[in-house]
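The full complex has more chains than appear here; those shown keep their coordinates.
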Amino acid sequence: MAEYQASTAEQTLKIDDLAALEPLVKANMEPGAFGYIQGGAETEWTMAENTRAFDHAQIVPRVLQDLENPDLKTSLFGIPLQTPLIDAPAAAHGLAHEHGELETASAVAAEGTIMSASTYSNERVGDIAKAGHGAPQFFQLYMSNDDGFNHWILDQAVASGYRAIILTADASLGGYREADVKTGFQFPLPMINLADYSANDGSGEGLNIMQIYAKAKRKLSLADIDAIASYTNLPVIVKGVQSPADAMAAIGAGASGIWVSNHGGRQLDGGPASFDVLPDIASAVNHQVPIIFDSGIRRGEHAFKALASGADVVAFARPLFYGLNLGGIDGVRSVIQHFNQELTITMQLAGTKTIEAVKQTELLWR
Amino acid sequence: MAEYQASTAEQTLKIDDLAALEPLVKANMEPGAFGYIQGGAETEWTMAENTRAFDHAQIVPRVLQDLENPDLKTSLFGIPLQTPLIDAPAAAHGLAHEHGELETASAVAAEGTIMSASTYSNERVGDIAKAGHGAPQFFQLYMSNDDGFNHWILDQAVASGYRAIILTADASLGGYREADVKTGFQFPLPMINLADYSANDGSGEGLNIMQIYAKAKRKLSLADIDAIASYTNLPVIVKGVQSPADAMAAIGAGASGIWVSNHGGRQLDGGPASFDVLPDIASAVNHQVPIIFDSGIRRGEHAFKALASGADVVAFARPLFYGLNLGGIDGVRSVIQHFNQELTITMQLAGTKTIEAVKQTELLWR
Amino acid sequence: MAEYQASTAEQTLKIDDLAALEPLVKANMEPGAFGYIQGGAETEWTMAENTRAFDHAQIVPRVLQDLENPDLKTSLFGIPLQTPLIDAPAAAHGLAHEHGELETASAVAAEGTIMSASTYSNERVGDIAKAGHGAPQFFQLYMSNDDGFNHWILDQAVASGYRAIILTADASLGGYREADVKTGFQFPLPMINLADYSANDGSGEGLNIMQIYAKAKRKLSLADIDAIASYTNLPVIVKGVQSPADAMAAIGAGASGIWVSNHGGRQLDGGPASFDVLPDIASAVNHQVPIIFDSGIRRGEHAFKALASGADVVAFARPLFYGLNLGGIDGVRSVIQHFNQELTITMQLAGTKTIEAVKQTELLWR
């Protein structure tokens, strides 16, 4: 395999809108890697519906509300955030940029929000933490069938100061991602955490995502929540929830947060848009624990609608990946700043001064 | 900046339909100026939905109603109108034509309806009034943070005989208009009222709309309604209302009219089509004050549907702009005449002889 | 004006489906004439929706119903019909073929169904009757403001043996047909009935449809029904009904039949699909008088759905026009035969042996 040529770009981006980054990244990246990052499962109906679904509800603007300078600050688990947007976990930032997760971490920290480091990162857990310079970070666990690995990686996360563990619950198997099938994409770079733990088990390099997931634990269960929480003494966020029943079961089993997501449409195709299931989940959770929402957000208005439908914070991964690819640290920051600009405008025009006010807003569902 | 070349056309237009004017204007105008006039906010979903939404309700034609020659005459605040269409306020008619608002005012007066002069006009408030030769006109106020300016401009409006003040409530910040972002559009001509008041503060020339709005008052509040009404002794119409709650609050705070509009989809994207929120607002207002409706009207049938859904008069701006660009005074008149022709045909075929009868019509919502 | 070159084709047509005839006719006819025949009003939304609306309801096939050879025979006003399809009235068959209405009448008669001759035909009322060789025909009246003309033409219809008068109620003004506006279409041939009555008033030649309708009576009223019925002693069918209220009023005023139609989307744009209003009208009429349905039918399945929704017989005009243009008498017959074939297949597969059984079928509305 020829050596993978990752981007080395370092620049502030002039961003018209986040969707417009995709063709630029496509032209700037090896097709297989781009397909892996951009693609969804099977027909990509669920992936596309994720974004289309935001049109199912409208923001009714309120006027003459005597406000200016909307404030995007909020908090999660007591962690103050400069924006209600956090970084959604994603494998292999090294595909986007030679310094991968290190630059993402640095940029996200500079923007005052949370980086979610993946088990399948190309940089070490501890190095990502250092790149964040003490900013709060979450660690996303893909559980292994080897509990030795799970303990080893969680030990590092705890030692590195991560503030919560994200348990990926929706990847007990790899979704059928046709872009990867068609390009024959295999990870060109080692998953460094896997490599460090045991050379025998392999680093993931030269495998595709289905093969990597195949080494992970499939029999994920509610008991894993408490096991992780007890082992780490950290809040556990269950990521990949799409039903009120699972949300309530996870909370009952010790989850400190619910991450409503369908993995950006990359796992189960034929499932609902993540936004469409959010209101019922939020209604069931009823503020017992915070709700993080992802899947399909590309606009400030999308975030507004998710927050108004029960999310406490929102997240995305692909746009940050695109920023990383096109501009490194400053590229990621440009993406967050652009998002913040759109959300600020939306809040002002909707007549909402605070994130709390956004959450109180009633959307018009059609 | 090269000097802006505005149209000098003076001609009657042969109009097939108003939508067909847009490509003609696009070919006839500098791209940045055209983008500013034509474009909407962000994805332009709300802008497009504004017109699509008229398909949500259908006019059930009534036959054998023993009528001919439908009568478009109506009135607003006791002002007799030859048509239920008035001119919606819009900044910078100078982009469309070298004589800008003067020609619009002249044409609108000749067609027996109301010109709405904008704070951000390229012609002086008093000159626009004179160009109307005594025809009734409204003045649209973009409030400044500088109350001195507000008083100065309102004084002129009163002195010039304007009949009502339109308080723009939905522009406490500029919408994110991607066409302007992409073209880097800046106003090539001075906003003459700003220029007159104070050279220091600038005329708007060389700024984009977000920068201009940034100089305006963001903390618009209900109290502004009565302040303007008391200062001018003129009826105040609150423009940009999209919810029954805001309509009722504005009336409670002294509004003499409610202008249902989402600024033609140029402010908040992700909001509902203006037509879709009209019936509930009308129901709440319940004829306490007149309702003016805009956003998306391009056809006589659209106007019919808005009138049948609670509007007392309707308005649009872009088609008049297009007429102004392509034909000056006669171009604007051609647009109004074409609209009137379509509305007349619709009324006859729907079996409605008067605007009052149109208002009594029940649409078929699907 | 150069002499109009009408088709002289005489041939049986191999028809795949009726929609496929349209491009053939387009290639075979002067653009203005084709635009007049094919086009609808304004945006053509209602015209397109007419056909799309048949997808709003589905035929649930019934199996093992012990039947074969479905029988298309039915009757209207006691007139036996070989098919539930009759010819919808349309002006100026001379545009399609040099022998115009004479060939249509001959073909329709041969197929055992009813020709509807228009006031605005290119052949004389009496000649059309003769061409039908005694087959039952209806006469469609566009009322004139000149009662002399109305009496003169009705006298001819009665004398020629027409069996019913169709009062066109939805054309008190010409719809705004953009194809005609764009091509500047004017009728190249005289409306022979107009010409015969008075050379002074003109034959319609050199006028467009809006100018011709402008000479017609606009103040159509319920009283016209009884006036025509009394004068002719023939059943009067009111054509252009789209609401239960108008249907009931017409019956109350003496109508012997209700023709549910929106003139093929050629009059009021922004109105509902004719099929969508049919069930409520049928429910109100409740079999007091027969219902004829047109607008949008291009398939046997469409006719089935209309019959199952309350129509007693169905009609169309454009496909017959296309058959006339491409093949004269045999072309018209080919169109009817193809339609009959599709309807027969639909009936058999739906499990309905008779037209009466079709009418008893419950569709699945979605």
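In this document, chain identifiers A, B and C correspond to the written order of the chains, with residue numbering beginning at 1 in each.
The definition used in the following text is that a contact is a pair of C-beta atoms (placed from the backbone, for glycine too) under 8 Å apart; a residue touches a chain by one contact, two chains touch by 3 or more.
Given the structure is predicted, the values throughout are model-derived calculations rather than measurements.
Note on stoichiometry: the full complex in this file contains 4 copies of its one protein sequence, with 3 placed in the shown coordinates.
One rule holds for everything that comes next: only the chains that are shown with their structure count from here on.
If you sketch which chains touch which, the chains link end to end in a single open path, with no loop closing it.
Bringing chain A onto chain B by least-squares fit of CA atoms involves turning it by 90°, to the nearest 5. Each chain gets one centre point, the mean of its Cα atoms, and the points for chain A and chain C are 60 Å apart. Inter-chain centre distance (chain B to chain C, centres taken as mean C-alpha positions): 43 Å. The multi-chain contact residues of chain A, meaning those touching 2 or more other chains, do not exist; every residue touches at most one other chain. Looking at the complex, you find that chain B touches chain C at residues 16-17, 54-55, 58-69, 299, 301-302, 304-305, 341-342, 345-346, 348-350, 364, 366.
On the chain B side of its complex with chain A, the touching residues are 42-43, 45-46, 169-170, 172-176, 178, 181-182, 218-225, 238, 240-243, 245-246, 249-250, 253, 262, 267-272, 276-277.
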